[in-house]
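Structure below; questions to follow.
Here the complex is missing a single protein chain, while all its other protein chains stay put.
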Amino acid sequence: MTRWVRHIRLEPGISVKELVEEMGKCGVFSAGRVAKAVEIYREMLRKKSTIFMGVGGAVIPGGLRHVLVKAIREGLVNVLVVTGANATHDLIEAFGGRHVQGNELADDVTLRSKKISRIYDVYVPQRAFEIFEEKIQPIFASVLQRDSRISSAELLRRIGLKLTDESSFLKAAAEKGVPVFCPAIADSILGLQAWLYSQEHEVTIDVLKDVKEIFELASEAKKPGAVLLGGGVPKNFIFQSMLLTPRSFDYAIQITMDRPEPGGLSGATLEEAKSWGKISKNAKTVTVIGDTTVILPIIVASVLENG
Amino acid sequence: MTRWVRHIRLEPGISVKELVEEMGKCGVFSAGRVAKAVEIYREMLRKKSTIFMGVGGAVIPGGLRHVLVKAIREGLVNVLVVTGANATHDLIEAFGGRHVQGNELADDVTLRSKKISRIYDVYVPQRAFEIFEEKIQPIFASVLQRDSRISSAELLRRIGLKLTDESSFLKAAAEKGVPVFCPAIADSILGLQAWLYSQEHEVTIDVLKDVKEIFELASEAKKPGAVLLGGGVPKNFIFQSMLLTPRSFDYAIQITMDRPEPGGLSGATLEEAKSWGKISKNAKTVTVIGDTTVILPIIVASVLENG
Amino acid sequence: MTRWVRHIRLEPGISVKELVEEMGKCGVFSAGRVAKAVEIYREMLRKKSTIFMGVGGAVIPGGLRHVLVKAIREGLVNVLVVTGANATHDLIEAFGGRHVQGNELADDVTLRSKKISRIYDVYVPQRAFEIFEEKIQPIFASVLQRDSRISSAELLRRIGLKLTDESSFLKAAAEKGVPVFCPAIADSILGLQAWLYSQEHEVTIDVLKDVKEIFELASEAKKPGAVLLGGGVPKNFIFQSMLLTPRSFDYAIQITMDRPEPGGLSGATLEEAKSWGKISKNAKTVTVIGDTTVILPIIVASVLENG
Partner (left out) sequence: MTRWVRHIRLEPGISVKELVEEMGKCGVFSAGRVAKAVEIYREMLRKKSTIFMGVGGAVIPGGLRHVLVKAIREGLVNVLVVTGANATHDLIEAFGGRHVQGNELADDVTLRSKKISRIYDVYVPQRAFEIFEEKIQPIFASVLQRDSRISSAELLRRIGLKLTDESSFLKAAAEKGVPVFCPAIADSILGLQAWLYSQEHEVTIDVLKDVKEIFELASEAKKPGAVLLGGGVPKNFIFQSMLLTPRSFDYAIQITMDRPEPGGLSGATLEEAKSWGKISKNAKTVTVIGDTTVILPIIVASVLENG
């Protein structure tokens, strides 16, 4: 049956879910892919997939903290792999720090003199990092008492359980039993703080333990699915988790602005992952080229509505 | 007053307008820019701006025909500048041709043998172009009887008035009195057909007349605003219209996936346009990096709801 | 035979040609594609292809004027299709105007007050446009005496023959008999000047004549090849020239920073063109993702060396 391109129809008051339905009737270009991502996400939920979500890029500074919390609390994600920066910025807010709407054309030397650090058009007052240090060090002391050699996921779980901010995704994940891996934790302010702590205390973040823990999750996963926000370590670590198993992802949704031609994994197509056995040959997959801060809320809002 | 990044909150059933409000509270990255685009668009309508919309890229094959029609009929646009391809594909559908949801990884040699032309993941059966020829030639004969030397805008207006398809943006524009310029009309299948017609008939598409006509519109425009879907000739021609006037655009919204570093106009920042006097120094402007098929429906749906 | 990736080896004093040979041994990613572009270009010359070059983007302001002149004089190109901007900026320099190395982060309101127009990091003093007007108007008067209804290509040929600047690509092309099409000429400062001239004089730039002229060239072309610098009208007009013939391009080299996913022609793959019959099914093609100002000189320098 020929699937015609049906043009998107808009009415005042249209809901996000209805807009995505229109995009699905259209079925092409990025609109069609957003609709396909929602369709795949719903099937993952229906089939009770184990959903691995990779969180690269500046998702937390970019305003998606509640979206992640919602996704965790509503069961849209079962395993998280995040950059150290996203863990750090979640904790900054959990400790009372805030991100500020800034200007990407600001003079950075002036910002420096005002003790403001810039992430594109987000400002982070340096004071937030000072508070971060004040608060994280006692937490390290508290959670690392019993044993000092732990995976990043176990560290983040323990930290998450210490938090009181209901808006923290680390807290939501810890409470919900969603593991949060951060295999490149040393590459972040959180990692720097861990190192400072280690100067005076015995502590080892054993990332090979993370390899073991995610491998076990991958081995037990049912109809595993991957939702990849940006690339970097989170994307690779999620895919890699399947390499030691005879299994592979049956679903994959990728949101990225990177492009495939330079050959880096961040921009790699999901097709390519099939050659590695990371994704199964009959997997349902879609890549949406776009900014996570626009695309993810559309997808999550649509998926929620169906729940 | 510090404008904090407030994280996007989603609830089941959230409307597009509400989502954009959340994006506005967030205020950063692309989410913030989508919200800003809506804010600027609303101000343009409130201030009764003359709104020039540039339609580059494959907007019509990509499923946005009704969105354009809606924008025209609801008064969201006063002047259009389009590529020849978008005019052609609107006419193809007006004549009964259709676009088909395809596959961007299809084998193009096979498609060729099946008489299917591909536009990324949209298929156009060659038959559509044959129908196009059958239908457009008599229309040329009909609309070029009186005088044969006309601007692209006048040609498209006359063609638009001949159409019966209510979903045609050319028809909607002609009926609503919204001029549609197509300064590179020769660079399209429509242009090829015009040339074929000219082999047997006297006809000149006088693009310098288009320069004159848009210059007059630019001269009379009130608080002029530009809404640029992609780049190319539509973007440049709209900006250029101000160069011969002492005026400049007071508002500009740009949706694009092109980047500025290679120096081409399509990816140029709106800031750059200020140095040329195309945009006024206090203009309200925003560039959203994203795919028009996702971003434009969000903006139009939000703007409609406020009307 | 397996073609291994052989790693690029560098020695002090290495020539551009030798570097491209190393890139060819490597054979992958963009390095491999640069080498393939050179290989295809050499084959086009060996087979005496008729080479159509599309010049989109800000190639002339970006410093490639001599490279174009060299390509024309050395027989690397037989037909040119250019944007109005590239013709305009060639003429600006031919008339004594100059482009200035600027700063892409400059304040554009300040530039405006200093009468400087910005093209990314290139500055154009407004004075250059005044000189342009002073000089082009008498040339129009001179070249449009006999007949006033001409194609863009004929207009540019006549203008080219009036120039004395040996560095002008319009002059080089006119002298060498290389037609220069500019189907969107109305969309440029050159077009604005033509319109100003037309206010007092009879003149019609008949772009349908351009359609006819390039169609004839396409019909007669031997083993036609396309070299596409950026996208826009030049790319489309070159491909379109084949649509009315039973033929298609046997070679195509594309240099671009645009991406295919948004569906616009500028970023479209060369594969896609096969479905339209613009490129033949066995054509040798390559797309290099990169900036023309870096990639084109490498290719031309390598091709020249072999001549």
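In order of appearance the chains are A, B and C, and numbering begins at 1 in each one.
Heads up, the rule we're going with is that a residue touches a chain if its C-beta (ideal position, glycine included) is under 8 Å from a C-beta of that chain, and two chains touch if they have at least 3 such contacts.
Just so it is clear, the model here is predicted, and its values are computed rather than measured.
In the full complex, chain A touches the hidden chain at residues 56-58, 61-62, 85, 104, 106, 108-109, 111-112, 116-122, 149, 183-189, 191-192, 194-195, 198, 203-208, 210-212, 215, 230, 232-233, 236-237, 240, 243-244, 257-268, 271-277, 281, 291-293. Touching the omitted chain from chain B are residues 28-30, 105, 259, 261-263, 289. Mapped onto chain C, the interface with the missing chain covers residues 2-17, 19, 22-23, 26-32, 34, 58, 61-67, 70, 98-102, 105, 120-122, 167, 257, 271, 289-291, 293-295, 297-298, 300-301, 304-305, 307.
Everything that follows uses one rule, which is that only the chains that are shown with their structure count from here on.
Of all the chains shown, the one with its CA centroid nearest the global CA centroid is B. The most distant chain from chain C is A, comparing centres defined as mean Cα coordinates.
Remark: chain B and chain C have CA centroids separated by 25 Å (rounded to whole angstrom).
Centre to centre, using the average C-alpha position, chain A and chain B are separated by 35 Å.
Across the assembly, chain C contributes 259, 261-263 as residues in contact with two or more other chains.
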